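Before I ask anything, let me first share the structure, which is written out below as structure tokens.
This part shows chain A:
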Amino acid sequence: MEVTAGWYLALGAVLFVIGAGGMLLRRNALVMFMSIELMLNAVNLTFVAIGRHVGDLNGQVAVFFVMVVAAAEVVVGLAIMISVFRRRASASVDDLAVLKG
Partner candidate 1 sequence: MGFNVLSLLIWLPVAGAAVVIGLPRRRPELVVPVAFALSVLTLGLAGFLVFDFETANGGFQFIEKTAIAPDLGIDYHLGVDGISLFLVALTAFLFPISILASVNVADRRKEFMAAVLLLEGALIGVFLALDLVLFFVFFEVLLVPMYFLIGLWGGERRLEAALKFFLYTALGSAFLLVGIIFLSAQANDQFGSPTFNYLELLNLDISRSAQYWLFGAFGVAFAIKVPLFPFHTWLPDAHTEAPTAGSVVLAGVLLKMGTYGFLRFNLNLFPEATVQLAGFLAALGVFGIIYGAAVAIVQPDLKRLVAYSSVSHLGFVVLGIFALTSQGVSGGVIQMVNHGLTTGALFLLVGMIYERRHTREIAAYGGLQKAMPWFAGFFLFTAFASAGLPGLNGFVGEFLILLGSYGRYPVLAIIAAFGVLLAAVYLLWAYERVFTGEPDKEENRVLSDLGLREVGILVPLVALVVLLGVYPKPALDRIEPAVERVLDRIEDRTDFEPPLRIDDIAVVPAEDDQ
Partner candidate 2 sequence: MVELVLFIVFGLIAVAGALSMVLHPNPVYGALGLMATMLSIAVFYVVNSGHFIAAVQVVVYAGAVMTLFLFVIMLIGVDRAENLEERLPMQRQLAIGLGVAFLVLIGLIGGNAWITAPASASEPNGSVEAIADLIFTDWLLPFEVTTLLLIIASVGAVALAQFSPRRRGGAEE
């Protein structure tokens, strides 16, 4: 059996749903963050797979940019986590329901 791009897409979908589930079900902000990373990776995978299918390198370039943005996002996000944690001593997002310090 040959592994076609469709297989990767299916795998990407599964990983994406798992990530989304983590995002929705977990309260720990760090885990939610990691779920987001997982979703991004799932999508990246589909980019690369489709890029290979159509013989285009631009898919990989897109992945590159996603990674850069994700890295930046993680940096800032974690910094926010730290400062929130310093104040609240909790990493649960459900404790952050009001726009007030």
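On the choice of candidates, all candidates are chains of the complex that A comes from, given by their letters.
Assume a contact is a pair of C-beta atoms (placed from the backbone, for glycine too) under 8 Å apart; a residue touches a chain by one contact, two chains touch by 3 or more; residues count from 1.
What you see is a predicted model; the values in this text were computed from it and never measured.
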Have a look at 1 or 2 and point out the one touching chain A within this complex.
2
Can you tell me which positions in chain A touch candidate 2 when the two form their complex?
1-11, 13-22, 24-28, 30-31, 33-35, 37-38, 41, 44-45, 48-61, 63-65, 67-76, 78-83, 85-87, 91-92, 94, 101
